[in-house]
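In this view, the complex is presented without one of its protein chains, the others remaining in place.
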Amino acid sequence: MIPRYSRKEMAAIWEPASRFQIWLEIEAHACDAQAALGVIPAAAAAAVWERGRFEVERIDAIEQETKHDVIAFLTNLAEHVGPEARFVHQGMTSSDVLDTCLAVQLTRASDLLLADIDRVLAALKRRAIEHKGTPCIGRSHGIHAEPITFGLKLASFYAEWQRNRSRLAAARAEVATCALSGAVGTYANLDPAVERHVAEKLGLTIEPISTQVIPRDRHAMFFATLGVLASSIERLAIEIRHLQRTEVREAEEYFSPGQKGSSAMPHKRNPILAENLTGLARMVRAAVVPALENVALWHERDISHSSVERFIAPDATITLDFALARLAGVIDHLVVYPDAMAANLHRLKGLVHSERVLLALTQHGMSREDAYRAVQRAAAAVWRGETDFRSALAADAEVAGVLTDATIAALFDEAHYFRHVDYVFERVFADGA
Amino acid sequence: MIPRYSRKEMAAIWEPASRFQIWLEIEAHACDAQAALGVIPAAAAAAVWERGRFEVERIDAIEQETKHDVIAFLTNLAEHVGPEARFVHQGMTSSDVLDTCLAVQLTRASDLLLADIDRVLAALKRRAIEHKGTPCIGRSHGIHAEPITFGLKLASFYAEWQRNRSRLAAARAEVATCALSGAVGTYANLDPAVERHVAEKLGLTIEPISTQVIPRDRHAMFFATLGVLASSIERLAIEIRHLQRTEVREAEEYFSPGQKGSSAMPHKRNPILAENLTGLARMVRAAVVPALENVALWHERDISHSSVERFIAPDATITLDFALARLAGVIDHLVVYPDAMAANLHRLKGLVHSERVLLALTQHGMSREDAYRAVQRAAAAVWRGETDFRSALAADAEVAGVLTDATIAALFDEAHYFRHVDYVFERVFADGA
Amino acid sequence: MIPRYSRKEMAAIWEPASRFQIWLEIEAHACDAQAALGVIPAAAAAAVWERGRFEVERIDAIEQETKHDVIAFLTNLAEHVGPEARFVHQGMTSSDVLDTCLAVQLTRASDLLLADIDRVLAALKRRAIEHKGTPCIGRSHGIHAEPITFGLKLASFYAEWQRNRSRLAAARAEVATCALSGAVGTYANLDPAVERHVAEKLGLTIEPISTQVIPRDRHAMFFATLGVLASSIERLAIEIRHLQRTEVREAEEYFSPGQKGSSAMPHKRNPILAENLTGLARMVRAAVVPALENVALWHERDISHSSVERFIAPDATITLDFALARLAGVIDHLVVYPDAMAANLHRLKGLVHSERVLLALTQHGMSREDAYRAVQRAAAAVWRGETDFRSALAADAEVAGVLTDATIAALFDEAHYFRHVDYVFERVFADGA
Partner (left out) sequence: MIPRYSRKEMAAIWEPASRFQIWLEIEAHACDAQAALGVIPAAAAAAVWERGRFEVERIDAIEQETKHDVIAFLTNLAEHVGPEARFVHQGMTSSDVLDTCLAVQLTRASDLLLADIDRVLAALKRRAIEHKGTPCIGRSHGIHAEPITFGLKLASFYAEWQRNRSRLAAARAEVATCALSGAVGTYANLDPAVERHVAEKLGLTIEPISTQVIPRDRHAMFFATLGVLASSIERLAIEIRHLQRTEVREAEEYFSPGQKGSSAMPHKRNPILAENLTGLARMVRAAVVPALENVALWHERDISHSSVERFIAPDATITLDFALARLAGVIDHLVVYPDAMAANLHRLKGLVHSERVLLALTQHGMSREDAYRAVQRAAAAVWRGETDFRSALAADAEVAGVLTDATIAALFDEAHYFRHVDYVFERVFADGA
């Protein structure tokens, strides 16, 4: 966790005190269920709620000796609860506490991330609608292709983040399970009713079958999903970086008063937020492979996954939360230059209408291959800087033999490209924008 | 694609002829829709179905010159269709064909993989029920923990593969979309009705908004899901490798007549299938990172994803298909040794009942900490090889002061651990095993 | 291996016949050494050289039964050699053959790759010298920074590929070892002299200690190094893609006669080779993680690495070979537009000289902070499109109070930025360009 790239609410989920608090609640809820079953005295369960407390530093000190964190916690807890503490954790194994706690933390983290995505979606929707009709060039391979609108570009990201929202919701469900099944998952000394009670209290579903641990394919799926989200962040960040590059300059990140772009060159205004998002995306993705490697635990479990999760669970969620918040801000405050978009749109002197000319030629009876060659030939002259496309076409005997000047002129009408924008917007913003 | 690790039906999906056949059908369906709209003559659409053919080698030859595969295909197609060919591909861009074709291939591949999983599930279920009551030791950290049954172990894998089946079904839906939206996704020269028609004919859903390509977050999610499945294969493979190792030998891969285990040592019988699955899992996972890196295409697309997908789409699906089929076979033919399981179960001379003694002591009034120390002390003598656990407990004044011999004896009853096996089986095989 | 992305010489290394031929030579050399030691008859060794042959299909057929490739090979070999074949492979284990063969293949592959790098280096050097004095803008964050020359840009890649050459040479040495140490590396039934002989004949060094296999940290290092080379390819490919994008267009991939850029838009000329290299780089990198996962084999070996290497050894080397050859071609034929470079250089209307103005102000006594604010203020007016930078500075009272018009004019001299180009070229091309 890097303070520079973390936000308070998400970071709080992963603080030691939060973890121990969840452990305490799991143990206390379990005691309630055990008392209801008559396995332990009701007074013992009550005592845990009443006197149950812990001190992070004390737990750390005990762990130095026991080399076992849950035992250290239980020992510290017993110091507060007193003799009734012997009824705590009855029939449970450490992983019952640890894994159920992780489920609580990951679902809380997911809820924050879902809210983050909602902000990204809101920003994208607002700006997409704002620029629904702002013409700009569509580019494939970095080369001008045909006109689109800036709103369409943003709508494509909106649709992607709608998908990401669904994916994250599914990933949340994957990890939102509770297991209190004892040493190796047999409920040998713990009635399944305890698990049911704790699951209900914590808003989790029951793990149908666990070994000593909740199976790690669930967590692998969770972090793999975060990796996909990170790649979507990267795509949007790279789009912005492209739009801001000096030769394009169709949009810019907001540059605040007092901000400085370079220690050497005072003129600099760099897309540093989008570049930062590109790097953060790499880091969120870096959690995917270790999470996949964590699945194949030995027999009923080994503990190799534990250190990995101590890193990636906080790091990936905190970093992604920060990145999504930053992304929403970048979109919200993006400075858009429609004039520059319009200027760039005409930079290729009409070449971007080549498809329409091709189609018109075939519609007038020319074979696809001949039409292609003719249009490409005319385009080559424009690429060489000798002329504009309309003149080149007019000057081409083969083309001019088929298409009149007026026909060609009509093919250069930009409005043609925007006929279906409304339709696409309806599909994307079907929820009623 | 490695012939050694590929099966015929899956490999066929990825052969050039299959791809071009799908291309042909996409173009022909599109022509039908265009004809219905009156954009092209009905006769042209009919001609494509009637005379549309291709030769893989001819396409390759044309591509040498054009350096563009779809144009090469269209040129070859035109050689067969004749003048009406100029009405083919009207308003479409290459990616409309390529990406929709990939959707068809990935969904067909998914269907094979889903069937593979069904075979894995069937094998796991059959063997789990067969060994529902076969006692064996549960191990955490590779160290004997408490008794389970071999059926429970298999049931845990069954539940994991049920999850994997759902994940793959979701991943299939992710990539099962059709986009025929023209050069940069604006339908500038192609009515959206064409897309709807082709999607319906191919059993795909409509991509709500595409750029020049179907967005690659979909494919990233698909391959990330395959990576999770691969890790599940690895977990099961490693379990089998552990069970077969000489000192454990509770189960063995089937060793066929004529099989040889080592060129040097004729006595060898190695779990080579499970080891092979471990390696294949790594390879399927290797597709995840490039798929994630493919998402951030520049602007309305670049073509960097293309070469990656030429590798990973066949490689990951073919390898996973092969691995799943092999896995199902390994499970089906696994030779299980219940006697060895029973022998291993008693190897630690009763230590595996330590939790029950701990709980009994606390139930009799001892603090958790004192009880733990007493039991651990008795266990240490067993670890040192001096005695068995029951004797050690009887010889311990502190324990003997609380628990009678008879009480201790009752705690060593193995049946105790299997009380909830039926309950867990019901949860896992809820569909009525 | 994808035919589309493979070259003949490299692919030949990985063909089954090549592998079996190397196996044959290893066995035959080993027999020579065994004969010299008197372990086997000299006539037996001679027989292997004389009558030793194999048929790929026959080996495959035998392997169907034995499920062991080396035994299948030996059986086929024995069919040709006759009774003396019983002296072949004496004291050896399959991995002695397999791993030493892999060493031969990887070193041969490395030699091709080193030659590929030499071609990349030659192309970079030639073009760097050609454009040593061609001014263009240096960009950080995609934003114009200060002038450089196009030759400097290429020289930076040249230096990177010099490093890559050294890295690959080191990686080649890592995997160029021979192990003939028997079943688990003890030379139990094989004198170390045999290993020494075979190593010498094959141009390999001796593995100081092997288990059943040559340790896989060597191969991990090899593939990790290929991954670094791939990233360097990506950097150069992305540079070219940026330079070719429509708004920049300072350089272009060669566009051959007959080439077509888009099925829909005949005007397109796309940097498809550089985009392809970007994707291929991802695939070469995809070998790194599985190679790292291959290191931790169980005890004296398991066979999980084998299937991984059957994929990545050919795939990564063939793909990298293809990519390097393509890269050299792209550089060699890159069409460079110095005029466009010059035009872009002036696009920011003098802003790129902001550092020099800042330094002049501080040299004239202004604090860094005040000078920065003054220059940034003047620059802001230029960014807003109101003026050019020199006018803005002249109009700024604070600046004008310190720097005269003539001083400012002198600061806008472009030659100033190129004073050290010769010096840098000397450092980079120290070998005498």
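When the chains are written out, they are named A, B and C in that same order, and each has its own residue count from 1.
Rule of thumb we're sticking to: contacts are C-beta pairs under 8 Å (C-beta built on N, C-alpha and C of every residue); 3 or more make two chains touch, one makes a residue touch a chain.
Since the model is a prediction, treat every value here as computed from it, not as a measurement.
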Touch partners, limited to displayed chains, of the chain removed from view: A, B, C
Of B:Gly91, B:Gly151 or B:Pro271, the one touching the omitted chain in the full complex: B:Pro271
Option from C:Leu202, C:Ala220 or C:Leu327 whose C-beta touches the chain left out: C:Ala220
Listed residues A:Ile303, A:Ala325, A:Ala380 or A:Ala400, member touching the removed chain: A:Ile303
Omitted-chain contact residue, chosen from C:Cys178, C:Val289, C:Ala328 or C:Leu345: C:Val289
Contacts of chain C with the absent chain, listed as residue ranges: 71, 74-75, 78, 83, 85-91, 138-142, 145-148, 152-153, 155-156, 159-160, 163-164, 167, 170, 174, 182-189, 192, 206, 208-212, 215, 217-218, 220-221, 224-225, 227-228, 230-232, 234-235, 237-239, 242, 281, 285, 288-289, 292-293, 295-303, 355-356, 359, 362, 365-369, 371-372, 416-421, 423-424, 427-428
Touching residues on chain B - with respect to the absent chain: 137, 139-146, 241-242, 244-248, 260-262, 264-272, 275, 289, 293, 344, 347-348, 351-352, 354-355, 357-358, 372, 375-376, 379, 382-383, 389
For chain A, the residues touching the chain missing from this view: 1-2, 4-5, 65-68, 70-71, 74, 89, 91-94, 182-183, 241, 256, 258-265, 270, 272, 275-276, 278-280, 282-283, 285-287, 289-290, 293-294, 298, 302-308, 310-312, 315
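As a convention for this text, only the chains that are shown with their structure count from here on.
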Whole-Å gap separating chain A and chain B, where each centre is the average of the chain's CA atoms: 23
Shared interface positions of chain B, touching two or more other chains: 71, 74, 89, 91, 182-183, 285, 289, 293, 298, 302-303
